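Structure in structure tokens, see below.
In this view, the complex is presented without one of its protein chains, the others remaining in place.
Just so it is clear, A and B label the chains in written order, and each chain counts residues from 1 on its own.
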Amino acid sequence: MPRYDLVTFLSDYGLADPFVGLCHALLAYRAPHTRVVDLTHGIRPQDVRHGAIVLADCVDHLPPAVHLAVVDPGVGTGRRPIVIAAGNVLLVGPDNGLLWPAAARLDGPAGAWVITTRSAGPSRTFDGRDVFAPAAARLASGEDPDTVGLPVAVDTLFKLHLPTANVAAGRIESEVLLTDRFGNLQLSATTADLDAAGLAPSMRLEVQGRPATCCSTFAEIPQGELGLLPDAFGRLQLAVDRGSAAQVLGLIPCQIVTITSITER
Amino acid sequence: MPRYDLVTFLSDYGLADPFVGLCHALLAYRAPHTRVVDLTHGIRPQDVRHGAIVLADCVDHLPPAVHLAVVDPGVGTGRRPIVIAAGNVLLVGPDNGLLWPAAARLDGPAGAWVITTRSAGPSRTFDGRDVFAPAAARLASGEDPDTVGLPVAVDTLFKLHLPTANVAAGRIESEVLLTDRFGNLQLSATTADLDAAGLAPSMRLEVQGRPATCCSTFAEIPQGELGLLPDAFGRLQLAVDRGSAAQVLGLIPCQIVTITSITER
Partner (left out) sequence: MPRYDLVTFLSDYGLADPFVGLCHALLAYRAPHTRVVDLTHGIRPQDVRHGAIVLADCVDHLPPAVHLAVVDPGVGTGRRPIVIAAGNVLLVGPDNGLLWPAAARLDGPAGAWVITTRSAGPSRTFDGRDVFAPAAARLASGEDPDTVGLPVAVDTLFKLHLPTANVAAGRIESEVLLTDRFGNLQLSATTADLDAAGLAPSMRLEVQGRPATCCSTFAEIPQGELGLLPDAFGRLQLAVDRGSAAQVLGLIPCQIVTITSITER
């Protein structure tokens, strides 16, 4: 197997505790040649879907890497620690759906292994340090997945399917996937859905009863209105210029928004 | 051009989204020899002045580097993506004033370029990943600024001038620039202003109607009083010992404080 110059790391550990730092130190020690890049550790605690969305959004925009991801409410139980090979990356984390959408984005899992190695010690509550980071370090160092675990059939993996949008002419029904720091709302609808619904730049729209404009930058959004524009990951986002769409609309992840063209009403 | 061993990175991206991580991964891939150090990503969202102050404070205390800075409410619009050469550093970011005070601190811009290269893709909302980090990677690798953009006259750059203080004998009128995590208030006044106003250590002062002392460490501040002392960047700060001056005074950035010596009243 090749060595990987990059390990990415995503979790719900936050940065106020030393959990992330201990994993970094372990990776630095056991895979000194590799760079470790934090995608984020701000995944909402134990929110597997949140982590799965962010990881899937990122994998398209990253070089070959071992992607270490830990959002793991079932730590210590029967849920399996796994490695998935997909595209030119290896995904390492719990088999609870967290890794699935990322693997799907990379043309689906080409292989999977259940990790059978763990650090000695009595703790069963910190598998990031004791199971996942050690496995990621070995994989980044070029060890074959067979040395950290046993192959399993890909169709036994826990599957998490992210919501898509319902698209009709002039109308998109979509789920809120994420809000970002700026209050932009990332939708399950993609830019392709925009085309499929026949919604084009500068068209007048309505979102949750408010006027909205289809555009491509925040600054094009008319004062006091909503904008519907491509985000950085191929999806659509709702935004207001120099303000928070999440606050204006009072929306949070998992809620539904309906986008209609005004002519179509 | 020389290679740079250090890229610093400052933004308003926060750490809860993967924006910072994606820029780090890109820098690691395209400029693998360089170290990337985060100055902070806690700049208040879209607060260009906040970012400009922090960056300017830091550049004096950093080795030769490419300084990547992104606080960019005008992303995707006509505002220009730029590189500024100043002292022994290159500054990379939007031409909205963010970089200006740092360049001014380093004896002023010696050259400037408008970045003309961007990563392929439809997104116009994440120039950190698509424009600025790729340019920073090439500059850190020793490429000439001419390979990432076109030279422009320095006097066409957007200028942002940070506030200074009004100084008279025994009196300083100053703006609050920042509050830090400890509630210390960084002022636009400098330690030189302190000398100019004739305010010396151990002198009795009054700030916003409260007794204050001119000192050099937090522990010298008398219980229940304010201290006026040099901060780590050559400016003055208002502080209380083991407490928050920001809370005690109810002040936030952009507000004015008046410091008078009690003998002078």
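Everything below uses one rule, namely that a residue touches a chain if its C-beta (ideal position, glycine included) is under 8 Å from a C-beta of that chain, and two chains touch if they have at least 3 such contacts.
None of the values given here were measured: they were computed from a predicted structure.
S.K.: Which of these touches the unseen chain: A:Pro32, A:Gly209 or A:Gly250?
M.R.: Per the contact definition at the top, the residue touching the missing chain is A:Pro32.
S.K.: Suppose we count only contacts with the excluded chain; which residues of subunit A make the list?
M.R.: 12-22, 24-25, 28-29, 32, 45-46, 73-77, 122-126, 129-130
S.K.: Would you write out the residues of subunit B that touch the absent chain, in ascending order?
M.R.: Residues in contact with the chain left out: 5-6, 8, 10, 15, 35, 37-42, 54, 57-58, 61-63, 65, 178, 180-182, 191, 216-220, 229-234, 237, 242.
Keep this in mind: only the chains that are shown with their structure count from here on.
S.K.: How far is the middle of subunit A from the middle of subunit B, if each middle is the mean of its Cα atoms, in Å?
M.R.: 32
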